[in-house]
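Below is one structure, written out as structure tokens; comments come after it.
One chain of protein is taken out of this complex; the other chains stay put.
Showing chain A:
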Amino acid sequence: MTRLILSTSNIMTGGPSIIRKPGADRSNLELTNSLRSNFLAAQQDYSPPLSATNSVRDSSDEDQISRPQASVWTSRHGSEYYIPKIDWSMSGLAEEPSQYDITVKLFYLKEADVKERPQHTKDAVNLVLKELGVPSIDLLIVSFPGMSFEGDCEWEADKKNSAQGNDEEEIASWSVLEELHNNGVVKRLGLAEFGSEKLARFLARVNVRPQVDQVNVKDCCNVPPPLMKLAKREQVELLTHNDCTDILPSGTLRELLGQGVRGAGILSETKRGIDGMKGDLTPEWVVKYTAVVRDRGVIENKGYFAVAELKE
């Protein structure tokens, strides 16, 4: 069994992949585009210099893609397989950690085993701490699968939300977050996409309360009034976001790693007769991290890790 660790590195200076386009304003595009461009960049950077000029980009014909060998730009440590490889000596922030507001959002994916969430959470937090070179994070928001604020009417959306997700699983998953909070690794905890009824039920049953509920409503001026009221009363901050609820579907992941023009050439695709890794691919979690220089409002570092399990 191999754990694939995909990373984007710092996407702030990555250009167009992070800019909202009309009609495509959900951030799973940001994730997939920035993963793809980081793969390409690593392939270019780690290729032998002579062939680097145009071996990767110029191939418009699928059959003639010439990529550097995966071993050149990826790395393996035991069962962990980094795509691309990460030079940890380059990690860290420009100023000392106290200057930053660090927000981390962890997406538990629906394909993953719920019982693994504690481990996934620790892995995700540790990767981010290592990447940013900080001892703690300011806000950790978790996003459970199957939750959304869909619907034209905000009341309706809030109602629907009440029946989404799985209360028992979510509350069970929360204890590892409470542990991180109690250890001082995470200063504040948050949830995503909890409507008023779900949030009320949740608040009643946890020890360390979430201080943030991040919601994605079509129009931020139309937050469901019951949620607004509850949040005010319970002092839960309602933040906006623009993330996709289904952030990394397995089809997208396969395409990203596959042999197609837009793939990284990691996974085997027998129909093309090209070798690569084979097996069942299960996306497990995605983590997004953002480091903002607090009193200047400048985003210095933002990126993603996405982890999937490959059963060979």
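By definition in this document, a contact is a pair of C-beta atoms (placed from the backbone, for glycine too) under 8 Å apart; a residue touches a chain by one contact, two chains touch by 3 or more; residues count from 1.
Everything below uses one rule, namely that contacts and distances are computed from a predicted model.
Participant: Can you pick, from "RBR-type E3 ubiquitin transferase", "Glutamate--cysteine ligase", "Coatomer subunit gamma" or "General transcription and DNA repair factor IIH subunit TFB4", the UniProt name of the chain not shown?
Facilitator: When "RBR-type E3 ubiquitin transferase", "Glutamate--cysteine ligase", "Coatomer subunit gamma" or "General transcription and DNA repair factor IIH subunit TFB4" are compared with UniProt, the left-out chain turns out to be "Glutamate--cysteine ligase".
Participant: If I consider the whole complex, including the chain that's not displayed, which of A:Glu111, A:Glu150, A:Glu178 or A:Glu237 touches that chain?
Facilitator: A:Glu237
Participant: Please identify which residue in A:Gln44, A:Ser175, A:Ser268 or A:Thr282 touches the non-displayed chain.
Facilitator: A:Gln44
Participant: Would you mind spotting which of A:Ala94, A:Ala163 or A:Val261 touches the chain that isn't drawn?
Facilitator: A:Ala94
Participant: Pick out which of A:Thr32, A:Thr103, A:Ser148 or A:Ser196 touches the chain that's been left out of the picture.
Facilitator: A:Thr103
Participant: Which positions on chain A touch the chain that was left off?
Facilitator: That gives, for chain A, the contact residues 10, 12-16, 18-22, 27, 37, 41-42, 44-49, 52, 87, 89-95, 99, 101, 103, 139, 212, 215, 217, 219-221, 223, 228, 237-242, 290, 292, 295-302.
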